[in-house]
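Have a look at the structure that comes next, please.
All protein chains but one are shown in place.
Should a chain be cited, it is by its letter among A, B and C, assigned in written order, with residues numbered from 1 in that chain.
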Amino acid sequence: VGSRPLLYQLSKAGKLCVPAMNVNDSVTKQKFDNLYCCRESILDGLKRTTDVMFGGKQVVICGYGEVGKGCCAALKALGAIVYVTEIDPICALQACMDGFRVVKLNEVIRQVDIIITCTGNKNVVTRDQLDRMKNGSIVCNMGHSNTEIDVASLRTPELTWERVRSQVDHVIWPDGKRVILLAEGRLLNLSCSTVPTFVLSITATTQALALIELYNAPEGRYKQDVYLLPKKMDEYVASLHLTTFDAHLTELTDDQAKYLGLNKNGPFKPNYYRY
Amino acid sequence: VGSRPLLYQLSKAGKLCVPAMNVNDSVTKQKFDNLYCCRESILDGLKRTTDVMFGGKQVVICGYGEVGKGCCAALKALGAIVYVTEIDPICALQACMDGFRVVKLNEVIRQVDIIITCTGNKNVVTRDQLDRMKNGSIVCNMGHSNTEIDVASLRTPELTWERVRSQVDHVIWPDGKRVILLAEGRLLNLSCSTVPTFVLSITATTQALALIELYNAPEGRYKQDVYLLPKKMDEYVASLHLTTFDAHLTELTDDQAKYLGLNKNGPFKPNYYRY
Amino acid sequence: VGSRPLLYQLSKAGKLCVPAMNVNDSVTKQKFDNLYCCRESILDGLKRTTDVMFGGKQVVICGYGEVGKGCCAALKALGAIVYVTEIDPICALQACMDGFRVVKLNEVIRQVDIIITCTGNKNVVTRDQLDRMKNGSIVCNMGHSNTEIDVASLRTPELTWERVRSQVDHVIWPDGKRVILLAEGRLLNLSCSTVPTFVLSITATTQALALIELYNAPEGRYKQDVYLLPKKMDEYVASLHLTTFDAHLTELTDDQAKYLGLNKNGPFKPNYYRY
Partner (left out) sequence: VGSRPLLYQLSKAGKLCVPAMNVNDSVTKQKFDNLYCCRESILDGLKRTTDVMFGGKQVVICGYGEVGKGCCAALKALGAIVYVTEIDPICALQACMDGFRVVKLNEVIRQVDIIITCTGNKNVVTRDQLDRMKNGSIVCNMGHSNTEIDVASLRTPELTWERVRSQVDHVIWPDGKRVILLAEGRLLNLSCSTVPTFVLSITATTQALALIELYNAPEGRYKQDVYLLPKKMDEYVASLHLTTFDAHLTELTDDQAKYLGLNKNGPFKPNYYRY
């Protein structure tokens, strides 16, 4: 989810000494590891740590990228009332059309039961905001690293930390207010949930194919730069996993392939296609 | 929705004599004019023409691109049982994860109540398949042009056409079976529904900004080629429409912008980002 | 939907001179004519009259009975942000668990784009509240009669009425604000939508069976009172309509029927069962 891909920085600085494949942004990785996987792991992570009931809860989700979209869809489906914060107007408009109110965190901080960060940014939830949260509210991170929630700011003498079970801390204010912090602000999906084998398989297959491609590529195909996975390989990874669902692909007729200007075996979409 | 963009063909053939902007593939156009708009117009178009009840109906949707995704989401939400056909394994896998069985049309042709084409292809529904549809079933096109359903094949002497109301024909087989063909196979959303002013506004703004950009661009910025709308403009179009929803964007702090390596005013995403 | 069933009043007053069957409260009538039918007709009625886009719209629905539940589910599924008003704490709690904020109308009147009444009550939307609605907002009634919105209060000299198309009036305030009133406050689903033949069939079958039962019943089975449809008949109506959906019912084995203390042919539920 991170927003400052190191490889692109190296490449820009002319310091990348081998070709690299950005598998993180292949379609299957993005949609499966992020959208579809997080749609489930947010529920799983919250239940295993807090046993919270989702129905009727007010939740704010910071960031409406693939991870945020997954979290929002799951919690809305289970009866939570979900608010979204965004910095990007396109993602914000998507949130509107998907039925979420787009707010600044300060507008809802006093009323929400759960805050979930999915931004790739830092200090998205500040000490000042944590001070204003309700007693018993939950705060956790689905984004990246452990910087999205300013956890460091909670390690001050006037606050008491109480470890209530593995990965669950109650941070207690002088007036007795408790905020439930999960995984000390690290990734909930990695710390308190599991990654389904199906998603691991997609990710591992993608990585293996990328390595094989880089190894087998004729000299000169790849320079010392960062490349996206060739679309045909992305499609190949997907096709290998369709049998799991007993899904039956339709084949183009020769006539249709000609009409569409496509090879019958793909790739089926232009590079800029968004899925 | 079309799959053989003429401008790209001209460009490839070296016959494009001016720079061109592919506004159709800007994010706001794709998501709003296709996904979000079709999510509503499929319901509207079917109701205005046939008054069909969606609950419990079996529907097959050919193509799981933006249009197909919109149609599937709407009909599933209203209690229809939806099947998907796809040629592209990535889209097929998305359909699986969204809860749709991916089938070949022939597997479900005898049982479905409604067929909707959203492919950009031709002859997606053939005469042979129309022959096997149930009495009273509905067939319509949300994709492009009027070639997705092989309507020409229905103009044979043994079949009777009965116009029951504007845009609605009953095609009657010798045994009395009726198939309800909407808009003679032309686009349902254009023929039998309306485009919301909100979506028109997004599309028109995008087009106007693209023209202004091409007109104002310094000599040499654009060659005789096809360009995608600069992301900042796409974001600008979105931001102009947020007030409609009373949506409040969060602004990056200087510190956050630096951490993310972004300009505080965008663009906020790399070019390959899929939304 | 009405809340003061005349037959029950007559019965209570000892003025009912024949046995009567309350078919309106049979399960199939309530769920199909109200919940499932309104889930579709609210969308249809709004589209045909106003072409409004649902995505991102803020909507308040007054009343969370069967009709309100149907309207809420449909609009939420299409990306609207839905608020609910209720007088009954049980229905209010259901709304919470289904993901809707339960508010008083005055809390949201200035921000909503659409008001829909589904209460069976009168003066649910008052002139004072209509005065505070946004320019361009829509108000309509899915409940009963034409009293839920205080339409009479809008017929005052300072307001101008402009009929923009059949069933659609713009009521114009002196400052130019327009509120879009549908069907002059009468039932939107009857005035601006259609009732699917499937639902008509269920309702008509229920009524016919009730009449046959009353006619054929042995002397003394029914007194001069109001009766609910015998559950077996309700089940019979449902079973007659299952073939439409190619639905296959499971039959109890003798052993299972004995275990459950049920007749293999039903009725399958106690009378107080809520479905």
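Keep this in mind: a contact is a pair of C-beta atoms (placed from the backbone, for glycine too) under 8 Å apart; a residue touches a chain by one contact, two chains touch by 3 or more.
Since the model is a prediction, treat every value here as computed from it, not as a measurement.
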Hidden-chain contact residue, picked from the options A:44, A:131, A:150 or A:225: A:44
Sole contact to the chain not displayed, among C:127, C:170 or C:269: C:269
Residue of A:8, A:222 or A:245 in touch with the missing chain, whole complex considered: A:245
Those residues of chain B which, in the complete complex, touch the missing chain: 55-56, 76, 78-81, 96-101
Absent-chain interface as seen on chain C, which is shown: 3-4, 8-9, 25, 27-28, 30-32, 36, 85-97, 101-105, 107, 120-123, 228, 234-236, 238-239, 241-242, 245, 247-253, 255-256, 259-262, 266, 268-272, 274-275
Chain not shown, touching residues in chain A: 36-37, 39-40, 43-44, 47-48, 51-56, 58, 73-74, 77-79, 111, 193-194, 196-199, 244-246
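Please note the rule applied: only the chains that are shown with their structure count from here on.
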Interface numbering overlap (same over half, different under half) for chain A and chain C: same
Chain B and chain C, separation of their C-alpha mean positions in angstrom: 33
Between chain B and chain A, distance of the C-alpha-averaged centres to the nearest whole Å: 26
Intercentroid distance (Cα basis), chain C paired with chain A, Å: 40
Of all residues in chain A, the ones touching two or more other chains: 96-97, 101
